[in-house]
Structures are given as structure tokens and as C-alpha cells.
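One chain of protein is taken out of this complex; the other chains stay put.
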Amino acid sequence: MDKHLLSAADLTANDITRVLDTAAHLAKVTDRAIKKVPTLRGRTVCNLFFEDSTRTRISFELAAKRLSADVINFSAKGSSVSKGESLKDTAITLEAMGVDAIVIRHGASGAPWRLAEWVEAVVVNAGDGTHEHPTQALLDLYTIRQRFPGFDGLKVAIVGDVLHSRVARSNVLALTTMGAEVTLVAPPTLLPARVETWGAAVSYDLDAVLPKQDVVMMLRVQLERQRAGFFPSLREYARLYGLDGRRLDAMADHAIVMHPGPMNRGVEIAAEVADSLERSVIADQVANGISVRMALLYLLLGGPEVVP
Amino acid sequence: MKLLLKGGRLVDPASRTDTTADVLVDDGRVAEVGPGLDAGGAEVVNCDGLVVCPGLVDLHVHLREPGREDAETIETGSRAAALGGYTAVCPMPNTDPVADNAGVVEMVAARGREVGLVDVFPVGAVTLGQRGSELAELGAMARSAAAVDCFSDDGRPIREARLLRFALEYARAFDAVIADHAEDASLTDGAQMHEGEVSAMLGLAGWPAAAEEMVVARDLLLAELTGGRLHLCHVSTGGAVELVRAAHFRGRPPPLHPDRRGRQLLRPGVQGQPAPAGEGRHRGGPPRAGRRHP
Partner (left out) sequence: MLSDASTPCGLGALLMSGMATVLDAADVQRALVRIAHEIVERNKGTDGLVVVGIHTRGVPLARRLAAKLSEIEGRQVPAGTLDVAMYRDDIGTRPPQATHDTELPFDLAGKVVVLVDDVLYTGRTVRAALDALTDFGRPRAIQLAVLVDRGHRELPLRADYVGKNLPTALGQAVRVQLAETDGSDGVVVEGPAEKVVAS
């Protein structure tokens, strides 16, 4: 594996398998009385979050702490950044303090790459703009692997605002690396230009695609997209692209429903679907996030320092 | 029920037919076409001196219902259309209330079926109230019983390029056409006729060809960008035709079908025939003759 984890495209099929296998073993740490292993004792991991995200930040924090690493949290609000300090200066400060890894979430696509230029620490992309979210893709794959024996030929639909979704981009990359067949479903206004070059099929018709899928991954639609004109109304969006009870019944019996969260109940996903115990693995995704991030931190920090 | 249309002038551009012949209709379907057909128990209609042709389609009518039933209704409009040889009409959405939702278009389509004289295919508005600021629920209209597959704000040009872009893209999900009226309103304030020597002499406010061509150019570029289906209403200048021709030459889909004042129009999938040209009456805006092209 590379020194950093910036993009899902950096991971080979072997890398992904390794992360998932390691995560499966580390998942058991959560079941113990002492939920800790001493592996990264003395290492410092910094959560550098320029965007609000309680869920991802806590997931990384718990993952690091379970490996006995020290964790510092840097959120943009009320920090030097809000006083105008640039990303570069923040990076230099952290570097001077000697952190071993920086987990960065930033609103600008590409920010983790710039950060990696300025620091010696290991950089993990926790979401950059509308570009990528590789750890989310890994935990999604882990969750899928809990329910299905393999990825080869597995039919996965990703439904919703693909245009603005970093989760979609990372998942398409990781799933196609593992040999899955991905279909993107969205209104035409929410599909990126030249999306046909992504290696996934594209459809505007959710009802036509749904019955053949093994996995249906719903993306969150942000309410401001309606105001910006990408579709006429939330009501119409829900009617055409929302996963409701009727569509759930149209899915194959073995098919599962995923969602990276947070959900807009009633828009892209009906409450009855989100709460469906047999089909929805959404709660599993959250739990799996910690195991997968533990595995990543171990694999990225557990080796000798890579001298550039 | 058999019907023999005897001795009329048979005109059908699709098969390049223009000849005198008989048409035998059996149970609502054309059974045989040729000279000197045997009546064989059919009701005979003498078509000597008449034109026999496939039904005409008017892609742009105003049936004024709901809201202005004092001016026209779906029934009166259907009767006029049928009398003129039209078997299908597409009423524009500038009714009151505006046809910008499934409820109104379903009502218009249902009324058309109830009257039963011609097929009525309602055109839905692109934006709410035709105000040009928010997309109407195109999906709801497309999936409704009216099965709308053409949307237009009719005489109100869509000013924001971003909105037209979204409309063209979004409509792809339903394979629908967006019909835009190409006019930059800031250049045509108070215009009464084409801007040129004549308007200058007469002292009438003019409407420059550029006001149309600018928007045609913009719309064509957006159609290429989005791969959407664009229809240009009321194309009337030579420059606009050049732009369309150039777009076709670049070979980008989709096909574009300018509407001319004379209502010459072919919509893919719809059997159509140009209406007879040279009408003296004008419905709607003032004539914007530039260099007309046949």
C-alpha cells in the first residue's frame, strides 16, 4: 500500500482484500471487555476536520484510541482557521508538533493532496469536497462482504446525487477494482459529465434497474440542490428516485439496502425502508466504520516510516 | 364498416405520393390504395376535386381552456382543427391555471378525449407559472395520464441559461422535448415589426434579427452540451437557419426542428405534414420577416 490513503483508485484488489481481512479480525476488539490493543501506543493521530462531521470524526477517533494511539481533534470552528490561517500554515504547525498521521476532511476537492506535499505525516482522506471518501468506500465494501461471498459480478446500484457525491466516486472505483458491476441511477441533472467513462452503467429509470440488483446504495440528496434547480421538487425526486416500500418489495429477496448517512427520511429513503431489519444494513455500516478505520490506521502506521 | 374515398388527389410526402387514386378504409384502417378500386359494399364518398392526405398535426395551438373559455375551448378548438384536416393538436400551457403540473395536463387531455374530435396532446410548462425561475414537475407531467413529452414556456423565453440547461438535461430522463421561444426580451421592448428600412421609414419600433439569433445560438450550444432534445419555436430569420444548419453539420444529436410562422413542423415519431404556406392571418406576435427560407 501507498504511504497515504488519498483516493480509492490508489488501492489494488489485493490492498482492499487485505484491509477487509484485517478489519474482520480487529472487529473483535470491540467485543472484548478491554476494547484496546497496544499497537499504536505512542503515536499521535490528528483529526483535521474543516467540515462538520460528527459521525466520521468519532469513528476515526475511536479507531485510533482502540489502537492506543493519542488523538487530537482540530475542527475549523473557533480555531485559527476561522481567523484566516491557511491550510498550509495549519499543516506546518501540526508537522512541528510531530503528529504521525493526519485524517483530513476538507471542503475543497484535492486538499489532502496538497496537505501531503507539506507534511511528513501519513495523510488519510476523510472526504475532500465532492471528490472522494475512500474510507467510506472501504467500509461499504466490508459491509457488502458480510452479506455476500464475493464481489466478482455482484450487481450494485448507486442511486441519487452522483454529481456531488464523493461517496459515489470512491465506491465506483473500489467496486470496479473488485470486479463488481455498478449501475448509477439518477436524474440526468445529477450525473457528472462523461460519466459513461467511469466503468459503470448509467440509468435514469430506478424501477427498471432495481429488481436485478444485489446491493442498492442510496445517496443523500441535499435540499439545496432543489433550490439550485437540479430537480423541480423534493416530492418529484422522491417519487422518481426515492426508495419506498413499494420499490423495496420489487427488489430481489436477498438484496440489501445501504446508505452512507445522514439520511433524509422521506426523500431518498422512506422511514419504513431505513428501519427494515432484514434488508437495511445501515446500522452495520456505522459499526463497520470503526473496524475498517482501525485496520487502515494499523496498515498505514504499523510499518517503518517511509523515507521519501 | 367500409368506406371508399373515390377519385381524390392523394398526397403523402412520406411515400412521395401525389396522384389521383382511391382509398378503401375497412373498420378504421386503410385496407387498399389504388386507382379504380371496387366498392364491394362500401359506402362511397366522391372525392373528385378534394385532397386526401394523412391527418395534419398542429404542434402549437392555444385552446385557452382552462381559464379563457370566453375566447376558445377545447371543444371549439378541436372542431376548428378537425375542419381544417388536423387530427392532432398540441395546446400550449399558457392557460389559467398554467399547465405546469400533472393535474392540469391530465384535465386537458381528458377533456380532449371526451370531445373526441382530434387527439389532444398537452404541452407542459417548463417552469412554474411560466415565470422562468423554477423547474416545473416535468417528471410528474411525463408520468401522468397525459403522458406529456414536450415542454415549453411558449412565448416567454427562458432567460437563464442555467435553467434551460437543467431543463434539457432533466427532460432526457423522459425522452421529452424542450421547446424554447428564442428571443432576447431586452432587445425587443415595444417592438411592432422587424427592424429594418421599412420600420425606420414607418416610425415603428423594430425587432432586430439578432434578438432571435443570439438566443438560437445559445440554445443550440446548450442542446449540444446536454444531449437534450431541443425545439426552437418561431424561427423566422435567415441567420437562425444558418445556425441550425451549422449545428446539424457538426453532427451533434439531437435533431432540431425549427418552427416557422407558417407552422411547418415535423416532430420525430409523429406523422406530420407541413401546413399550406402563405396564410395571411397571424396568430400571436407580430411578423418577424427577415430573409425567409423555404
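All chains are identified by letter, namely A and B, in their written order; residue positions are counted from 1 within each chain.
Quick note on the criterion: contacts are C-beta pairs under 8 Å (C-beta built on N, C-alpha and C of every residue); 3 or more make two chains touch, one makes a residue touch a chain.
Everything quoted here is computed from the prediction, not taken from an experiment.
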{"item": "Where the missing chain makes contact, among the chains that are shown", "value": "A"}
{"item": "Touching the absent chain when the full complex is considered, from A:D21, A:D207 or A:D275", "value": "A:D21"}
{"item": "Of A:R32, A:R55 or A:K212, the one touching the omitted chain in the full complex", "value": "A:R32"}
{"item": "Residue numbers in subunit A that touch the chain omitted from display", "value": "18, 21-22, 25-26, 28, 32-34, 36-40, 67, 298-299, 301-305"}
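One rule holds for everything that comes next: only the chains that are shown with their structure count from here on.
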{"item": "Centre-of-Cα separation between subunit B and subunit A, whole angstrom", "value": "49"}
{"item": "Complex contact set, residues of subunit B against subunit A", "value": "128, 134-140, 143, 162-163, 166, 169-173, 226"}
{"item": "For the subunit A and subunit B complex, residues of the former touching the latter", "value": "187-189, 204-205, 229-233, 235-236, 239-240"}
